[in-house]
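Complex shown without one protein chain; remaining protein chains in place.
To keep things simple, chains are lettered A and B as they appear, and every chain counts its residues starting from 1.
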Amino acid sequence: MIGSLFGVLFDGFAYGMLLFLLSVGLSVTLGMMNFVNLAHCAFAMLGGYVTVTLMNGLGWPFLATLPFAFLGAALLSILFERVLYRRLYRASELDQVLLTIGIAFVSVAVAAYIYGTVQQPVQMPAYLRGSITILGHTFGVYRLFLIATSLVITLLLVAALEYTRFGAQVRAAVDNQRMARGLGINVDGAFALTFALGSGLAGLGGALAINIVGLDPAFAFTYLIYVLIVVSVGGLGSIGGSFVAATLIGISDVAGKYYVPQLGAFLMYLVMIVLLMWRPAGLFGRR
Amino acid sequence: MRKTLIALCGAVAAMFAASAASAQTVKIGIILPYSGQFADAATQLDNAIKLYVKQHGDTVAGKKLEFIRKDTGGIAPDVAKRLAQELIVRDKVDILAGFLLTPNALAGGDISNEAKKFMVVMNAATAIITTKSPYMVRTSLTTPQVNAPLGTWAYKSGIRKVYTMASDYGPGLDAEGAFSGAFKAAGGEVIGTVKMAVANPDFSAYVQRAKDLNPESIYVFVPGGAQPPAFGKALAERGIDPKKIKVLGQGEITDDAALKSMGDLALGVITAFHYDPNHQSAMNKKFVADYNADYHRNPDFFSIGGWDGMHAIYESLKKTSGNTDGEKLIGAVKGMAWESPRGPISIDPETRDIIQTVYIRRVEKVDGKIVNVEFDKVENVKDPVKAKMKTN
Partner (left out) sequence: MSAITAQNTAQNTPQAYLRAQARWTPVEIAFWLATLAPYWLFPDYLSLASQIAITALFALSLDLILGYAGIVSLGHAAFFGLGAYTAGLVSKHIWGEPISGLIAGALVAGIVGYAASFIIARFRHLALIMITLGMGLLLTELANSMHWLTGGNDGLQGVKMWPILASFRFDLFGRTAYGYSLIVLFLAFLVARRITNSPFGLSLRGIRENAIRMPALGAASRAHIRTIYTISAVMAGIAGGLLAQTTETVSLEVLGFQRSADVLVILILGGTGRLYGGLVGAIVFMVARDQFSGNTPQFWYFWIGTLLILVVMFLPNGILGGLARLTERWRRA
């Protein structure tokens, strides 16, 4: 039983890492500018489709497509930010919800038009398939890859936030936007860049997710719920919060399904509700 | 005064022309989930309908066929019911067709019953659907129809213990129930079972549970689409090899998209199903070739349900010489038998449900391609659930 516990924890952690990649962008941008971007998972979906197009259409190896998944989502988000989002920073939250849901709807239709509604089959390279056994425990190779990638990205993000000037500006803007502006920090510019970064990470997450959960035009909405759960439990504007929340959600989901399958999907929602009732601002939230 | 007279004559003439025209057309309303998460399945079914009409012409028994398509957006029985109502009341359709999803088919059945209209269910697979209306016929399959023979076959082939895993929703419970029932009736033992979350399942936990019991074989049911490949990968990650531990299931888990995604991981999986594009018959080879020519992909079980549904409509209309009365059409289709690309099929005159051959297939590599190879079959399988209802 202990052996399988370890396996369950590992799988849950890997799943949590995927959720983290998909959510961290939304958490930071929501915390920074209070802009409700429900089209976030549409960018993730875009990253997935970039990978599919490059792999199946042009025959690129999987790893080579990942930076482009990131870039594609980041660039498109910059476009949207300039043209549409910028006008609604002062608008009510409900208007932002409506706009971004509209964008998500359009993205689903466009994806269906270009790629069809079928599940995108993607074959991982041989070195990322199957499992390896260490000390009697089997670990999925792809999940190991996922965990490794996410940890590297987390370290990069934290380092950027703590040790660079740009990171300091972002932190200032999240803490107190008015003050930051007053000090002459270009908050709008910092936000645009952070937004691009967050959407790019979502795109990367979408590409990495294909092998675990598949890709079809409905992706933009299916994963929105889980992303919102991670963001709200973790606390807005906090990378550490997203990390811990994603891990918690991932592990409780897998552990729940292993030990008490009758509860199935219940457990994730229960955990979320309990955590939010205990800490309404999220585990690491500021307000 | 003269202008009014001319207008009146024109109107009367138009009325006659219109009614004459309507007497010459048969309107068919197709209700499918063209948008939403089942859109791909609806597309496959609709493609087959279009292909059949293209190959057989749109005139039957001297009447022209007119198709009106309506979208339910997914599982939405209230919408399906309203669309069926509107098709009959507003568009004056003579026949209702399509119905991919069970809740929508059940709702449509109510309307078919009340309006006494011929209804052809082309996919929805829950057994009780055809009991909803005496004017309804089904040309696809029922879940127990393909899973019960698998249970019996499994025991016959030497398997004695099985661990069952099924998604926790209607079709999953139906399938697992039919399989386990038949397996146990033959003498086998179900050593454990687990119900899996329908949405967003991360299979590793469930597969680990199965592995803990070290089963001789595993039976699995998951909805088609993204889940079969995810399940296959979970098996590989946990070190379960389908060539050593037998993996059994309904054919959806090894359809084209799933096989493409799983690759070698799927080799050895044994499934029971009523149709595979790889079925070796001259008729099927032509069907697959024609389908690929128009739509650049293989047909699947959604397509075959649509194809045979259209065949049922055409042949029934021919038998009634174009009379679209519900009673006459259902009378014509009862007992009808024909050769389909899937094999020989017929319509049970008592239940108006489909009787067909269930094939047992194994995933193998043939000429470098991963396909389902049929190696055994059970012929003339009726829906076991309704058969049992009769004897009770």
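Annotations
Following the convention adopted for this analysis, contacts are C-beta pairs under 8 Å (C-beta built on N, C-alpha and C of every residue); 3 or more make two chains touch, one makes a residue touch a chain.
All values derive from a computational prediction rather than experimental measurement.
For the options B:Ala115, B:Leu141 or B:Ile355, the residue in contact with the chain missing from this view is B:Ala115. Touching the missing chain, out of A:Ala160, A:Leu193 or A:Leu276, is residue A:Leu276.
Of the listed positions A:Phe6, A:Tyr89 or A:Tyr113, the one in contact with the omitted chain in the full complex is A:Tyr113. Listed here are the subunit B residues that touch the chain not shown: 34-35, 39, 43, 69-71, 73-79, 81-82, 85-86, 88-90, 102-103, 106-107, 110-111, 114-115, 126, 128, 168-171, 173, 198. Mapped onto subunit A, the interface with the missing chain covers residues 84, 87-88, 91-95, 97-99, 101-110, 112-113, 117, 225, 228-229, 231-233, 236, 262, 264-266, 269-270, 272-273, 276-277, 280-282, 287.
Convention: only the chains that are shown with their structure count from here on.
Distance between chain centres (mean CA atoms), subunit A to subunit B: 37 Å.
By the touch criterion stated above, subunit A contacts subunit B in their complex at residues 4, 7-8, 11-12, 15, 112, 116-119, 121-123, 129-131, 133, 138-143, 211-218, 222, 226, 253-258, 261-262, 264-265. Across the complex, subunit B meets subunit A through its residues 36-37, 39-40, 43, 168, 194-202, 204-206, 208-209, 211-212, 225-227, 229-230, 233, 236-239, 257, 260-261, 263, 265, 297.
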